[in-house]
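Heads up: the structure comes next, in structure tokens.
Excluded from the complex is one protein chain; the other protein chains are retained at their positions.
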Amino acid sequence: MSKHYSALALARHALDPDMPWPKAWESPEPKSSYDVVIVGGGGHGLATAYYLAKNHGITNVAVIEKSYIGSGNVGRNTTLIRSNYMIGGNTAFFEHSLKLWEGLSHDLNFNCMVSQRGQIVLAVNPVQMDVFARRGNTMRLNGIDAELLDAGEVRKLLPYLDWSKDARWPIYGAIMQPRAGTVRHDAVAWGYARAASALGVHIIENCEVTGFVIENGKCSGVETSRGRINAGRVGIAVAGHTSHVARLAGMKLPVESHILQAFVTEPIKPIVDNVISWGAELFYLSQSDKGGLVFGGHIDGFNTYTQRGQFNRIQTVAECAVSLMPFISRLRMLRHWGGIQDMTPDGSPFICKTPTRDLYLNGGWCYQGFKATPASGWTFAHTIAHDQEHELVRDFALDRFEKGRELDEFGLGNWTYKQ
Amino acid sequence: MTSFRRLSTGGRIARNQPVTARFDGKPLPGFTGDTLASALLANNKVLIGRSFKYHRPRGLVAAGIEEPNGLFTIGEGARNEPNVAATMVEMTDGLVAKTQNAWPSPNFDLMAVNSLLSPLFQSGFYYKTFMGPSKGSWMFYEPFIRKAAGLGKATDLPDPDRYDMRFAFCDVLVIGSGPAGLAAALTAGRSGARVVLAEQDSDFGGSLLSGNDAEQEAWRVSCVEELQSLPNVDAFTRTTVQGLYDGNLAVLVENRSRLHPDPAKGQPRMVLTQLRAKTIVMATGAIERPLVFSNNDRPGVMLASALRSYVNRFAVAPDKRAVIVTNNDTAYDAALDLAAAGIAITVADHRTAVSADLLSRAGARGIAIFPGSGIFDVEGSKGVTRVKLGGAHAVTIECDAVGMAGGWSPVVHLSSHGGIKPKYDETAAGFVPGGFPASHFGAGAMMGRYGLSAAIAEGSNAGASAASHAGFGKTRPVYAPEHATDRSYAILPSWSPPQGAKGKAFVDFQNDVTIKDVKIAHQEGYRSVEHLKRYTTLGMGTDQGKTSNINALALMAEYRGITIPEAGTTTFRPPYAPLTMGAIAGRTVGSHFRPVRRSPLHDWHVKNGATFIDAGLWKRAWYYAWAGNSPETAYVKEMELVRRGVGLADVSTLGKIDIQGPDAAEFLNRVYVNGFAKLPVGKVRYGVMLNDDGIVLDDGTTARITDNQFYMTTTTAQAGEVMSWLEYLLQMQWPELNVQVASLTDEWAGMAVSGPKAREALQLAFPDADASNEGLPYMGCKDIPFDGVTVRLLRMSFSGELAYEVHVAADYAISLWEHILKAAASTGIKPYGLEALASLRIEKGHVAGLELDHRNTLDDLGLGKMAGKEKDYVGKALRFREDCQSPERWSLVGLELMEPDKKLRGGSILFAATDEIKGHGRGYITSVTWSTELNKFIALGLYKGGLKHEGEEIIAAFPLKNEQARLKIVSPHFIDKEGARLNA
Amino acid sequence: MMIPCPHCGDRDVSEFRYGGDASKQRPAHGTGDLKAWHDYVFVFENPKGPHTEYWQHVLGCRRWFRLARNTATNEIGGVVS
Partner (left out) sequence: MLERISALASARPYVSSVLTIAERAGFTLTQVAGLSPDFETKLSAAVGPLPGSVSRAQVNGERVIFRIGPAQFWIVEPEAGTTPARLDGVGAVTPLTSSRVRIAIAGAPAREVMAMLAPVDFHPAVFTPGAVALTGIHHTPVTIHCTGENAFDTYVMRTFARDVWDAITDAGAAYQF
């Protein structure tokens, strides 16, 4: 039985078909007490547990998941990773995340298929090019790769876009981040779970947190559907349901739950090499390793917990797809699904302490939860281990709206439903 | 070797209408009424493709939409469409089909080497390898994996076809036209309700189309005829209900591909209907399940019901002998019909006891039955040659085909699109709807109630209930044909195959998922249904697991030692079947993608050589041919015209709002930070609005036309937002204010007459108007009659020059514009475009879109002093949040380029002279222009600490082009700080 | 989803503009209380269940109204005053 994954191990198993692979992660019964309990077995929660164990030596940790691990947004996104952020509080955090992505498969000994195929964001007028230039310059000045492309250069890379005179918004140029790309999303949850489990973290599925044990302003555990679990510290990482879980701890947050739909076509042979985004309307597309074109657009635009979207949003996204890349018209959509995501008034997240001692919050990820996963786990683990926010997430504080320190990366204003 | 052949009689094919398709470059004959699948079988093309991962030879499995293997590329060139199930393609002349995922051909596929490596390719293998030797190694392996993956090849040419979208409404939507659906539609139709019947197949009848009973056929025909005679019933074939959405919105897609529609004649290839139905009857039937056994993917192994469809509907059958393996009674329908067509049939029945009735009927047809037996293995590399049975009768049978009858899975997809999970029904041995909202009904096999008379009775009831729910009480039921009987659909569950066979036993054909893969997923802990699917890719193919999901779930339940319902079910998401993207997008693509908004002067701009630029939805005149052909230089000429003479610009895109009522002044006083209560009639004022968060929302001007009437302008970009915001405040928050607002953006055209000679030009154009400083002072406004039309003159300036805006009803815009140009020709007046407009305002230090980006406070933009100290206004409280008042915020500065040989660019990052050039800097450049006044590049920007640093030399960095330049911070008012020109 | 415009009747959601949580009481015009405005502008109950919210029939009569909707099911409760 090979615990370590490698080509060699795979060959050994191939030669001896009866040799079973070990379980990727153990499923122990919950203990009555842990040093740290993480509420939420999604990408962020599992990553937090892993880095608590790996970076801080805190291995007496439980991750408590209501359903199965990875059942939330880590398995319901368009798998993009990038670090093209220009607002002070964001840039370093997301670049740290991208750097962690780059070494993740090795670090976890689990191939997450980190594919740095480059993201190309298309501009539809010169004003947009100036806005992109600011972004790209900021990235370069922070040691992040970025390139401006003119229309001719874009056309060479993406000849199948609508370059005709019929195009509603002609393509004017683009900004590219070559190191951006995609990751096999489910593998992230599984990889972190397996690696954390190997370090002693307990992963407890089918266990719902029903309350927090809070006395004298201090949190000392959680009530669950499988009984009380005491904890030295508790971290919440339940994007999509943050308001609900925070309410159990007596908090009301600058968060609304919105549905973001995603789409995949039938598998076809490789045709789209890069991640492509459009400046006319929010639209982004890439081709998975399996061959499907994976794409998405805006949130539906009103808060909901139903994981099903409205058809007019589906149309909007299909119109974008066909108008930008007319060949897509003849391909067929296999599935569309919705993820419930936390939307905040400025489009930026929270990784911070809360008014309750020993209770920590990770949420409010808006569109960017997936790409943030490694850095989120890394910094949240630090924040919990040291009872102090990691310097990369200084600006992801809950009180930023009170202080007038919004992190509005795209300048969309304080509407959750427009961010 | 002949395995399948066309029978000389029978079937629903039109033998008098032969058609020929082209298949892999060669003619493929068939008849109208054939599908590509039936034509392939009729021509003995049994091996028709290679599997996804192992490149194993594959044949057709099904006769309907659930087909996992028979995927082809249909059409060629720009009309190339990959991965189309042959079972859903109607044979026509001119049809072109190609095999895919095999090289050089399905018969001899070099990629079949993968099959030898199959032990390596077990589920999850790629998560365990391709990681070395270095961090980025995946990038080396990935292209090979990508090339191997994917099914067919897409074209990268634009789709030439047209897709229509329409809206429709009905009282009762019936989905599916099998016995239950026909009964439901007819019962509902007889009530007078507006009924839509949607059938995905090319004809009505569902399972009846695969039968061969004359009485049932007569019943079907009479139902269809009556339905077609009812004016209140719309019945559609080739129309798939792809999804149900909130509010009973059903999305129907009709496929007209077989007609080879001509887009130039407005003929759509597909029509998507957004149907709002008051009530919905689902009569979507059931899909047969395969059985899992060694080499169950050999070409020629198919569903028993598919064999029955092929023989009865298409007159295509196995050449001599077929083996049918079953765990239930329904297989005998196929067995009897095949035997009736002269095919020798052997039935291997998992059950030890078979009913006497079946035994005697089978015996009469010479069918050999082996009870207590199943299939141990299937032999034959490119088609079935032999079957080895296991169990009670371990015999070997030479045969051409195998039919699998593993029980039935109700088609519950649509019932769960609304969020209600299906539930497992032991009797039906499958998942049935977990419930319905009040307006939804189910009938027939999709409810897990099989059998003809039951389906018809239930359909009739459902139709009546649905009509009644929609308000139509009276109807007549539909009765089953006299001899309809109900066969038992009970199965003997036996999910695992017999032990010992060496071949792969497939659970999901399309994605090459075997029973071993399910085992591995279980071993490794990927045990929840979603983990199983995601880890093995089971059910993720184009067939979305229509044939595989239950078997996989049952196997996992078996390994875990729990029941199937405990193991769970997967969520069914739309679309029901692969849905063409073009059909969803409809006509809203290409130039129709989003509406173009055109100024009332647009046609003039076109005729007079304007180059246009997109600004939101607007097409705006960017610069004019008289000034040159390059956007880099033309605007400079146009700026010079305005600074030295007079220019005319189209400003019709500004938002314009009529505000009337006794409280109009109070209203404006609340929404603007500066005072409007005391604005005199005949005066205009610049105003700024904040959002509730204290951040700048928009700026603009408002003129007081009468005591109770104001004329507001907004920025072009925010016009819609501001209008909605004003309506919101009035309707929802301030009902005490008696004010009415109306958008005038489309009613009024606006043109700016700007430059030192503006007054002269205006006077020439409107000789009767007093344009003197006294008659129309700076920030004055008045309406004048001109040629019987009201013209509104507003003396205000965006450019900093002496300027007027002339507003007129849009119908007269071109005429008035031409009049001004002609009447004032002696001043040298010419048009100037958006680039010059935007550049002139930079010289004057006016903020615009790039500065009004929802991130800046009044003080950031140097407008803090405008706000009334005593008065209340929207956003006042949050304007004074701690950080919003910080003196270190990035705020508006003017910038002059100090190095004349360099160029200044928007989006440059600003640094102090002594800073290291890295990080986020101290600000950035928002807008840049060449200044004709200063003869150098100037810019507006935001800089930490703002004008505290006036006079300092700083650095603009543009690393994307490896550029740096020295700048000086100056007042953003580059010209005429005292406003002498404005007041001239 | 169909939204019941109090003026035009049931219409497709695509004709409307969403306007956010309507259960929050806007502080009186001129109130300088920073905390009250902060909570009003930035903090949300965000219930999974009944919710009252603003909509405007922007491709219709342009009327704003308050709508009751269940965020767990998208079931429409109707217009509330």
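Here the chain labels run A, B and C in written order, and each chain numbers its own residues starting at 1.
Criterion: contacts are C-beta pairs under 8 Å (C-beta built on N, C-alpha and C of every residue); 3 or more make two chains touch, one makes a residue touch a chain.
The model shown is predicted, which means the values in this text are computed figures rather than measured ones.
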item	value
Among the chains presented, those that the missing one touches	B, C
Which residue of B:81, B:164 or B:543 touches the chain not shown here	B:164
Residue among B:510, B:745, B:763 or B:908 that touches the chain left out of view	B:745
Touch criterion as defined above, residue of B:600, B:687 or B:907 at the omitted chain	B:600
Contacts of subunit B with the absent chain, listed as residue ranges	162, 164-169, 194, 265-267, 274, 276, 587-588, 591-592, 594-600, 602-603, 606, 618, 652, 658, 660-662, 709, 731, 738, 740, 742-749, 786-789, 809-816, 819
Footprint left on subunit C by the chain that the document does not show	7-9, 11-12, 14-15, 57-63
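To be clear about the criterion, only the chains that are shown with their structure count from here on.
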item	value
Euclidean distance of C-alpha centroids - subunit A vs subunit C, Å	29
Per-residue multi-chain contacts in subunit B, two or more chains	245-246, 249, 419, 692-693, 878, 881
Sites on subunit A at which at least two other chains make contact	306, 310, 345, 402, 414
Touch list for subunit C against partner subunit B, complex	1-2, 12-13, 17, 19, 22, 26-27, 29-34, 36-38, 40-42, 54, 56, 58, 62-64, 66, 73-74, 76
Contact set on subunit C toward subunit A in their complex	1, 12-14, 18, 20-21, 34-35, 38, 41-48, 51, 53, 71-74
In the complex, subunit A residues that touch subunit B	5-7, 9-11, 13-15, 17, 20-25, 27, 67-68, 70-71, 75, 86, 88, 91, 102-103, 105-106, 109-116, 124-127, 129-138, 140-143, 146-148, 159-160, 162, 164, 166-170, 184, 186-187, 190-191, 205, 265-271, 280-281, 287, 289-291, 306-308, 310-311, 314-315, 318-323, 326-337, 345, 402-406, 408, 411-414
